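Here's the structure, in structure tokens; my notes come after.
A single protein chain has been omitted; all remaining protein chains appear in their positions.
Moving on, here comes chain A:
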Amino acid sequence: METKADPRANGAPDPRASGATPLVELKDIRIAFGGVQAVDGVSLDLYPGEVVGLLGHNGAGKSTLIKILSGAYKADSGEIRIEGEKATINSPRDARRYNIETIYQTLALADNLDAASNLFLGREITTRAGFVDDAKQEAETRKIMARLNPNFRKLSEPVSALSGGQRQSVAIARAVYFNARILIMDEPTAALGVHETAMVADLIKELKAQGLGIFLISHDTREMMDLCDRVSVMKNGQLVGTERVEDVTEDDILSMIIMGKNPKRDAA
């Protein structure tokens, strides 16, 4: 991954204050599955070098919303803007074209293939004759793995033979290898131990410093307070509210998740 020289990197003031164009704008997104309004008029934005957390109960619509951005679902209505330009995302391939990379909750790995084949799935390196260049892919996989997970050695084995942490690092490597600008992480630490969770947190901070915009989904409120710049809470497909983490306490967020409203705001 290239390190982008970004003036807003690390410690810079709130990017939104500078009047910069948001990296991503989701406007009034709606999608229904068989009469159930899974996402109901949600608007969100994301700036470069920013981490926006999505919180909510299971079934609140977080993953569905994010899958619309990653091209897995197509919204019934609403608009997606990437760097101010209207974007048409009808498939995961389209999303990749906008440098949107996703780490899915299920990891979305083909268990029968090795790490390199998974990393390059859909974007294989080919030789001049048009054949898949396995040796090159393996060499590239070694390089990125040496950075992300130095203990990773099972390169030629199917990923089904890997541990949860190793599988997760394959999924993360796939997202960051291709110069992502917008990263979507759907519960990246759900299956991980304490040590690995800390490593993911470090990685998120590093990527943020490089100027990537990150949407992070998690159930761990404390982790979210720690990693995110802003958090958006969803309930029953609707957006309860978006708050800067400095402005709220963990309890505020919890009541937004549970009751669907921010007690402070309501009091004011």
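Heads up, the rule we're going with is that a contact is a pair of C-beta atoms (placed from the backbone, for glycine too) under 8 Å apart; a residue touches a chain by one contact, two chains touch by 3 or more; residues count from 1.
Methods note: contacts and distances are computed from a predicted model.
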UniProt protein name of the chain not shown, from "assimilatory sulfite reductase (ferredoxin)", "Xylose transport system permease protein XylH", "NADH-quinone oxidoreductase subunit K" or "Dynein regulation protein LC7": "Xylose transport system permease protein XylH"
Listed residues A:Thr88, A:Ser163, A:Asn179 or A:Thr249, member touching the removed chain: A:Ser163
Interface residues of chain A (partner: the chain not displayed): 70, 72, 91-93, 96, 102, 104, 106-113, 117-118, 121-124, 126, 130-132, 135-136, 138-139, 148-149, 151-154, 158, 160-161, 163-166, 168-169, 172, 192-193, 195-196, 199-200, 203
